[in-house]
Structure formats: structure tokens, C-alpha cells
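A single protein chain has been removed from this complex, and every other one stays in its place.
Each chain gets a letter, A, B and C, in the order it is written, and its residues are counted from 1.
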Amino acid sequence: MIELDRLTKRYGTTVAVDQLTCTVQPGVVTGFLGPNGAGKSTTMRMMLGLDRPTAGDVRIDGEHYDRLRDPLNHIGALLEAKAVHPGRTAYNHLTVLAQSNGIPQKRVPEVLDLVGLGSVAKKRPKGFSLGMGQRLGIASALLGDPKILMFDEPVNGLDPEGIHWIRNLMKYLASEGKTVFVSSHLMSEMALTAEHLIVIGRGRLLADTSMREFIKENSRSYVRLRTPEPERMRDVLATAGLTPVATEDGALEVDSVESDRLGELAAEHGLVLHELSPQQASLEEAFMQLTAEAVQYHAHGTGKGA
Amino acid sequence: MIEAFGLSKHYGAKTAVYNLSFQVRPGIVTGFLGPNGSGKSTTMRMILGLDEPSSGTVTIGGTSFRRHPNAARQVGALLDAKALHGGRSARNHLLCLAQLSGIPKRRVDEVLDIVGLRSVAGKRSKGFSLGMGQRLGIAAALLGDPRVLLFDEPVNGLDPEGIRWVRQLMKRLAAEGRTVFVSSHLMSEMALTAEHLIVIGRGQLLADQSVKEFIAANSADFARVRTPDTEPQLREKLTAALAEAGGRVDPEADGALRISGLPLPRISDVAHAADIRLWELSPHQASLEEAYMRMTQGAVDYASTAVPGGQPAGPGQPPHGTPPHGMPPHGTAPYAMPQGAPFGAPAAPGGGFVPQPPQPPQTGFGPPPQGPPAAAPAPVQQPTSDPEDAR
Amino acid sequence: MSTPYAAPQAAPAAPGPHGGVDHRPARPVEQSTHLGHAIASEWTKIRSVRSTIWTLAVMFALVVGIGLLTALALESGPYAELPVLGGGLFGMMLGQLAIITLGVLTVTSEYSTGMIRTTMTVCPKRTRVLTAKAIVFFALTFVMTLAATSLTALIHSAMLEGKPLSPYHDLNVGADPSQAVETATATSQQWLQATVGVSLFVALLGLLSLAVGTLLRSTPGGVTTMLGLVLLPFLISLFLMTESTRELGDALREYSMLNGLSTLYHMPFEFTEDASQVNGWPLLGLLAAVTAAALIAAYARISTRDV
Partner (left out) sequence: MAHTTQVIRSEWTKATTVRATLWTLAIAFLVTVVFGVLISLLLNNTFEDLPERERLTFDPVLTSFAGMSLGQLAMIAFGILLVASEYSTGMIRASLAAVPQRGLFMTAKLLVGTLLVLVVGMVTSFVTFFLGQAVLGDLSVSIGETNVLRAVIGGGLYMTLIAVFAMGITWVLRSALLAFSILVPLFFLVTPILASIEATRDVGYWFPDQAGTAIMSVVDTGERPYGPWGGLLIMVLWTVAALVAGYVTLKKRDA
């Protein structure tokens, strides 16, 4: 569990993180979202005691980070992929970290195998690709088998196979009762991974809610219908007090209703359905809606002139 | 138009790219996919004349890159975001590139506007986030208003707003008749952006086809059907009826049914005939990710160990609960598809993805966790998972 | 694909002010580029990085500052111990290190930052880029060192000219300064060598560093190599004083870069009785030849090797 209490960080006059209060719960994957410059990285760095808060507090399982003895056994973090000496082999890199926290040596080959770097354990990371660096970073996060895991953009540089793997890994870790805190800009990835969301913009908390709630609250959900008898369907829906909207491809979209009810309605009137699918907006869309004005570097809508 | 013919690149004894021939056509966004180490970057670098091919040729608009009288007016490229001197301001960075290819100075401010970096143009790029660096790289690519654009992982580090912007930018550039060639690992992004795909693995061409064809050829669609919760017997009845009609029916965790091998109207008819009401009947297309994973399995270089209690990396795990709607569906196909792997031979030691049976849990060095947390591991091979079959 | 319902965002964003191909800003189409473009570009590159400005400022401060201190120290003595303009050497010994570093960095920073790939994709004519770099760098460092050496020479000539020559230089003169018949002056040849000559020498040394940087593509590698090239021959020569090796030692010392610089200040390591015979130009020519050879190697390297 990670608790933030009015956490604040100022650099000179700019406020990077502003009175952030929230709790990251164990047992679920919590996504940490925000536009660039929202203060995500600063927040994560303060959690790890790398940056000092200007005011407020952040606690890991009730303790300040720098009070933790062997912190790797409490919290494992992937902050940036290549935080590694290029001349030290992957195996030795992990050994260094393991020794500093009294983690048994045999754990090192274990995590290397786990992330798929077993075959290059004795190679120097100088020649690693971004994806391999990322895997090494993930290995160091898992090293102490901590109860809390923090990943900053974990899929950066990973190939699809790696992306798939890390997604399942995070879900598995959460299902084991661990606290998993992930920041990412990739909404489609997040949607597949996170159950809970913490969204910040300009250093402030914008949302702290479940994925489902978040999408529901910040976008439109509807049911798409397809039937050989669209006219009759319209009438039936109108009678029920619903207003369908026809789409270009001949389907009907009905807002704010459960598909269950539409199924019953159709059956009642003997209507054949060729599709009855509940639709939800994507996380990306919901996120855009929420953070619209918290975006810092707005590109112009056009690539013109280009 | 980019044309590669018999392109090969060896580094010592190692072959990075082997006999690669393809065309990237103007007017559409072409995606360039492949696992890590498959030779994507090397190919990109050869297109741009940074690396010399060991054999074969690659031309842009009929001329090899290094022969272009003014390459920047023909070709714009984003190779990696931070390929710039951190001590130089964004504007000066673009200015020196503009001068190098005789582009007027005001174009610098134009592209800064396009990518939204005008306000930080005078700041040194050292302090830029990855996303800002990426925008600057895109600005540099657009500088010469080129007919051909190459982007390597363009959304890396961008925030959601930026990702969406890049996606629209690339589509617009293509719509203007330019050649847009994009490499990315993010399948969901690619699916939204690219129309055509070139897929390579271990340096060789695996596929050169439209996204639609690619997905169709490499995955299976299915339908999701829900019957009223209140009457469980309807579910049994429907299962039997659909099986009789030739469909393949699998239960999903939330009580819905997953049906493959039958078109939606047919399912509807079967249900109707059996007098079963439906609460949901949604089409699910396989995702590009799933299709891609199946195609490239043999060509993955650094495969991770299976997630404990989960599944070997690969699509097709049963959901841990109801997945958020509309996410790429969990594929029906298990991972270890022999025909999915173009390199049928057993993977080289230390390399290739080897289909793995479900493994004992591996995280944690304490007592092993009790059993897998999710559904029982899927069988490694399923006879019906043949793509053609499922279609 | 997987998000069929993402309908709202599927609609393309509102077209921007410039919608399509036809609205591209009209501007003169330049079919091809030439060296002039590359030079303009390199000039922007070199001036837009703080480290360049700092390095040159440090060089300037070292040369002029140490020159001034030396002049003050020399002025306090009764005799002119050195050639009038010779005191500039000490500042330049340090100042040349700044130029060497800058020369190496001009190329290697492109490699270490990855900028080189951007540059080469914008201008695939690699030799042109190298030529432009060399021209811009040489011109800039030459002008800067010329300013520094000229100012130093002016200071020295103003403060030291007219001091009596040390009696040790002329055994006929007694120990009493007032009896010294000759006073220290700087000939026009000395002026030319201590300003233009030294500036050419140091700028060439920088150019050599640039070539070495191109060959090695590594900042520490380049700087170490250049420091070795400048310092080692002289250091090694110190250890070759025994009879058998003395000749080799003398040759190393005579042709060392430090002696090249020193000679231009009319203070060659090998003491000669006749000051009028001291001439720095041959060693400068030697350095030019070495630099040319290194540049040729750099051209060969840059055009054949993968970036």
C-alpha cells in the first residue's frame, strides 16, 4: 500500500505536484495516468525518496521510504530502463542490488530467467536494446519479491511479445495480493491491464476511481443493434421511450440502456437481432475528455504544411 | 515510394537482414512490424543510407538515399527521439538542419507550431521529456515537407493526447499522397493507424499485406452471446443448438458464450428457432496483436518465462474476469501454433520462442504460491485453432 | 480492429488551417544543396551550444590571464628573461587543451548524442558535412586564438619591451643591468609567429583533434589520444637521456607538439645561441601535414563506415 498525503513538489515557482492525496491499494493493478508534465514522474520519484517533497508526505506500508531497511524487499520499481552501468553484466548488476538488500544470490538467476534474459546474463548491457534494458529493469524490480511494485512506462521499447508478457505479469502480481502501480501513456495498454485508475493533471488529482467507473463517467456508452427490420425496431424502441440513432452502416445505436432490456424488448416483439452489442468508449477517449485542459504541449490539429 | 530489392545486411557472421524485398506505396500508412532483433532498425537505417547493405538495393523514389541531391526535401525521418545535442535549443536544432538542406528559416517556426513546441523553442533540449523530444524529432522530419516519411516508434514517450495527434498526423500525411512508413511495437496503435503491413522476423519478410487481410489470415473472429441470467437453462439449450448448427461454443467467465464458426445472423436464427432470448450478441474481431503474435512466434528473440500461474506469453488466456468491453478479445487460438511460426525449426539455443507448457510459479522465493490464480492453463495445443477452421 | 466502437474519435479531427497538398506554403524550391548550406548549418550548430562558448571563453581567459600574470612576474625582475612575446606560451599551453577538447567534441558529441544520424539523414553527403565542420571549426578557433594571442602579445610588448637583456644571454655584459647594451625588442617575425603562427598552430591542432574524433567517435578516446599526442613525446624524451638513446630523445623533443608551440614563441626546447635562427614555421608545416593526413583518413572513415 502506498499512501500519499498532501504531497507537494515545487521547483522554484513551478508547482510540479500539488497537494496530492491518494492511496494505492493492494490486490489490483492501479494505473497512473496524466498528460506529459502532469507530475507523474516526480510523484514516482518522491515515492522512492529520490526527490524530496517540498511539503506533504508519502508512505510505503506506513513508512517513509528512507526509513525502510532493505527497501527492495518492500517495493520494487522500474523507473527508467537504462539505469544500468553499461559495462557491468546483467548478472552482476542484479547481484549488486541483491547484496545491498541482503537478497539471496540464487534469486538473481531466477529473475533473469523470469524476464527472459537468462541467455544474456553474462553480457554487458552496453549492447542491449531498449527492450532488453527494460526487461533488466523489470528484473531488478522483482528481485526482492516485494509486496509493492511500481512501473513507469513498462512497455516502452518492448516488442509485442514482451508487452503481452508484462501485462500478464502485472495482473498476476496483483492477483497474488501485491500492490501494482503502473504509469503509462498507452491507453489501450492500460485498458487491458489496470483495474483502478489514478489520474492527475497539472500536479493535481483528477480522478481516483475504478476503470469501469472512469470510462462510464467520462464518456458515452451505448448499445448497437442490427436487425433485418430496422423500421419496426425503431417503433418498438420509440414506444419504450428510447431514441435510436441510425448509423451509416445500417445499425442502430441506443444510448443509456442495458443490452439486457433491449434483448427482452426484441424478444417480446418477435424481432430478429443480428447484433446486440453493448459499446463503451475507449479509455483513451475518456481520458481525453477528463484531461482536456491539463495538456501542456498542444500540437496543432493538423500536420499540414508538413 | 520506397523499394527494397534483395536487401541483406551481415554483421560479421550474424545476419541481421536477409534478402528482403518490398515496396512501400504512397497514399497510405504502411506499418513495419517485427519482434525485437528482427532487423527492423537495420532496415530503416539502410533505407536512410546510414548503413550500407551487404547486398541488394533500396531506393526512395527510384534513387538511393545517398544519391539524392537534397535528401531532406524528399525524405523525412524520425529515428530516435533523442538523436540531438542536448545542449542546443529546439529552434537552433531545427535551424541547423534547415540550413543544411537550404530550407528557409521561417519553416522552423512553422514546424515548431505544428508539433506544439513553440513555447519551449528557446529551451535546451536536455530538459525535454521523451515526449517533447519525440515531438522535436517529428518536427525535424517534417522540416523539408518531404514526400516520403519514416517514423521509428513515433509514439514512444508521447502522452495520450500526443499519441492521438501523431496518429492523425500520419493519416493526414498519407491522405496528402505521401509515403508514410512507420515501425512500432504497439499493435493497438498500429491497428488504428496503418492500412498496410510489412512484417519481418529474423531479418526475413513474413508478410506484406493489408491490415485487414493480415488479421483475417492470422486469427479468428468470434461472437459473444449472453442469454438471460434469470434462466440458466436457456444457456444450455443454446449451447446445444449452436453446436448442432456447426458452431464451436466456449463458456466465458461471466456466463457469456463465445461462439466461433457461425456468422451473427445465423446465431440469431438458431436462437430464434430454439425460442431463446438474447441479451447480447456482439461481434468480436480478433485484434492485430493477436494476429501478429501468432505469425511471429518463431521469430522472437528474448522470450520471457511464462508468467507464473498464467500462460506462456501468447494470446489466448482465459479472462481473469470480465474484460473491459471492446478490448481486444482474448483469442481463441493458443500460442504454440506450428504453422504460425514460419521458422519451423527448433529455436536456436538462447534465442527463439519455445512453446512452453504451463510452468510452476516462479516469482517469489518463498514457498511456492498455491496453484495458478486464474483459470487452469489452457492446453498448449487445440486442434480447432487452425485459422481457416475458425473462420 | 479491436475497438470498433471508438466511433467518436474515428472521425478525423477538424481539418487545420492548411488542409491538403495544395496549401503547402509556397516557397522557392531549391533543387539541390551545396557546401554553403552545410557551412551555415555547422555554424549554427557550433554557436548554439553553450559548451563551445564556454570552452572558447576559458581558452581566452587562460591565454590572456596567464599572459598578464606572466608579464607582471617578468616585469618585476631586473632583466628580460624571455623573448618579449615568449611569456604567452604558458597560457597557450593550457589554452590549447581547451581547443583540443573542443575539436574532439565538435564531432564526437554528434555521435554520443545520436545527432549524427539526424544530420546524415538530412544530408547524406557525409564528406560535405565533415568539410563544413572543419571549415567552420578552423575559422572560429583561428579567429578566437588570434584575438587572444594578439591581445597577449600587445600586453607583453607594452610591459616588457625595452627591458635590458639578461647578462646570461650575452657574456660580454656585466651583472649590472645598467650596463646592458641591448634591450629586449620583438622583431616583426617574432610578432607574426607569436600571433598568426601560434593561432594557426593551435587551430590546426584543433583540426587534428576533430579528425581524430571522427576516426575514434568517442570523446574520452579522442581527448586521451590528443593529450597523449601532445604530451607524451616530450615526456618520453625526458627518459631517453642516456647516451644510447639520446638521439631518439632529442628527436622526440624537437618534433613534439609542445616544442612546435614553444618555438613559435621563440623559445625552442633546444637552446640555440643565435636567436635569429629560431623559426617556428617548419614545425607548423609539419603539423599541417599531419593534420592533412588525419583528415584524409577521417574522410575515408566517414564515407565508408556505417553510422
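To be clear about the criterion, a contact is a pair of C-beta atoms (placed from the backbone, for glycine too) under 8 Å apart; a residue touches a chain by one contact, two chains touch by 3 or more.
Computed from a predicted structure; not experimentally measured.
Taking every chain of the complex into account, the chain not shown here touches A, C.
One of A:19, A:95 or A:119 touches the chain omitted from the figure, and that residue is A:95. Among A:140, A:168, A:193 or A:227, only A:140 touches the chain left out of the display. Residue-level contact of chain A with the missing chain is found at 45, 48-52, 65-72, 77, 79-80, 82-89, 92, 95-102, 140. By the touch rule set out above, chain C reaches the unshown chain at residues 73, 76, 90, 93-94, 97, 101, 219, 235, 239, 241-242.
Definition applied: only the chains that are shown with their structure count from here on.
By the count of C-beta pairs in contact, the leading chain pair is A-B. With centres taken as mean Cα positions, chain C sits 52 Å from chain A. Centres computed as Cα averages put chain A at a distance of 19 Å from chain B. With each centre defined as the average position of its C-alpha atoms, the distance from chain B to chain C rounds to 50 Å. Among the residues of chain A, those in touch with two or more other chains are 188, 224, 279-280, 282, 284, 288, 300-305.
Each of residues 110, 145, 164, 168, 172, 188, 283, 289, 326-328 in chain B touches at least two other chains.
Within the complex, the chain B residues that touch chain C are 45, 48-52, 65-73, 75, 77, 79-80, 82-89, 92-93, 95-102, 104, 107, 110, 124, 137, 140, 143-145, 164, 168, 171-172, 175-177, 188, 191-192, 211, 215, 283, 285-289, 326-329.
Residues 33-37, 110-111, 113-117, 119-120, 129, 131-132, 135, 142, 145, 153, 155-165, 168-170, 172-173, 185-189, 224, 226, 228-229, 264-265, 268-269, 272, 277-283, 289, 292-293, 296-297, 300, 302-305, 307-311, 313-315, 317, 320, 323-328, 349-351, 353, 362-366, 369, 373-374 of chain B are the ones that touch chain A when the two sit in their complex.
Residues 1-6, 9, 12-13, 20-21, 24-25, 27-33, 37-38, 40-42, 44-45, 48-51, 109-110, 113-125, 129, 304, 306-307 of chain C are the ones touching chain B in the complex.
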